[in-house]
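A single protein chain has been removed from this complex, and every other one stays in its place.
On to chain A.
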């Protein structure tokens, strides 16, 4: 079998739907062990006895613990997408559930698939020719209406509603410009420049608001990278356990997107926090970072969205802490100072530190004291207290890029308006704006503009 020759005889698993929170998520397992592994997790039926191309409803269980109620779709080789034995699990669309299911599967010797690996296998097993395989890859990355829709469904809030509003405003703006060009001889009222200025301002604001939401959107989709840094005896391992212990039920060891580092994943209020380089904390007695200023440790810290600088309150002077905090600030590292081993004896010290530092939290990791404060602060730092969950959040990098270009084009339009360039030249920049928005919402054609004009204005001698 070609798979064996190529070293492809292992079993792989991956999320087949876009990551994030949706109605359902589909996890696809492919390879020789597929039916063995899934049979262990799906006690209600013997999957080995079931025919190909059948679906089955039931509970996935890890031992006695129910993971989720799911629908399994069975495909036996060679009549499957990859040509191997395939089971597709439709589970509920929470990232947490999906991770639990994936963890249960990977703990049974199934490997996480590399990007495009299913399609690669399909190609290698003669299910697709190269052109088809390429087309699939293109489709995944393309601007198709279908993938647009799929991507849109994965977004939180009313992204598509906001875009729809943006689209309509832009169409009406461009239509008003076109109106005075193509229908300048008509007896209709043309928008004055103040109205156009206001509209372009509104458009610009809306675009920027969506752009700003991207960082948060990204965080929601991919998780917040958190690093715990500190001297060897500061108690990093204890803090890590304290953070994770309380969430034992919702913690799992899985290989993340960067598969060479092991991460611990923590879910606080629906936001995923990835505690990076925890392997280092767990396995090595001596620490990664002995002191601030070493290039390597800086690198680690820069990779993190939030750095927890942990120290023993009894072993540091305010001056030393000021030095460290200053270094971190200079390096533009978003950090929290976490004072560990706080107890009654250190109360005076705590007051002294409180007065000096605004971003300090006092905990006693061993006694689980102050851990909630750390979590609250992590959440607060992530959403910045500015974004409520009702507002629209952009999570897709391609959308972000298109919005960025849209904002640029809108700036050009604004500039043109300021310089009073003729409408036909203004329209050139507006067309760019329409194009970029069109890459998200579907192209905006002159028919859209004409429809607007004919519905709003009495045209025709």
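We adopt the following convention: a residue touches a chain if its C-beta (ideal position, glycine included) is under 8 Å from a C-beta of that chain, and two chains touch if they have at least 3 such contacts; residues count from 1.
Keep this in mind: contacts and distances are computed from a predicted model.
Remark: of the listed names "tRNA uridine 5-carboxymethylaminomethyl modification enzyme MnmG", "Adenylylsulfate reductase subunit A", "3-oxoacid CoA-transferase subunit A" or "Cytochrome bc1 complex cytochrome b subunit", the one matching the undisplayed chain in UniProt is "tRNA uridine 5-carboxymethylaminomethyl modification enzyme MnmG". When the missing chain is restored to the complex, the residue among A:58, A:232, A:408 or A:423 that touches it is A:423. Which of A:23, A:55 or A:181 touches the hidden chain is settled by the complete complex: it is A:181. Although one chain is hidden here, its contacts on chain A can still be listed: residues 131-132, 134-136, 138-139, 142-147, 178, 181-187, 419-425, 427-428, 431, 446, 449-450, 454, 458-461.
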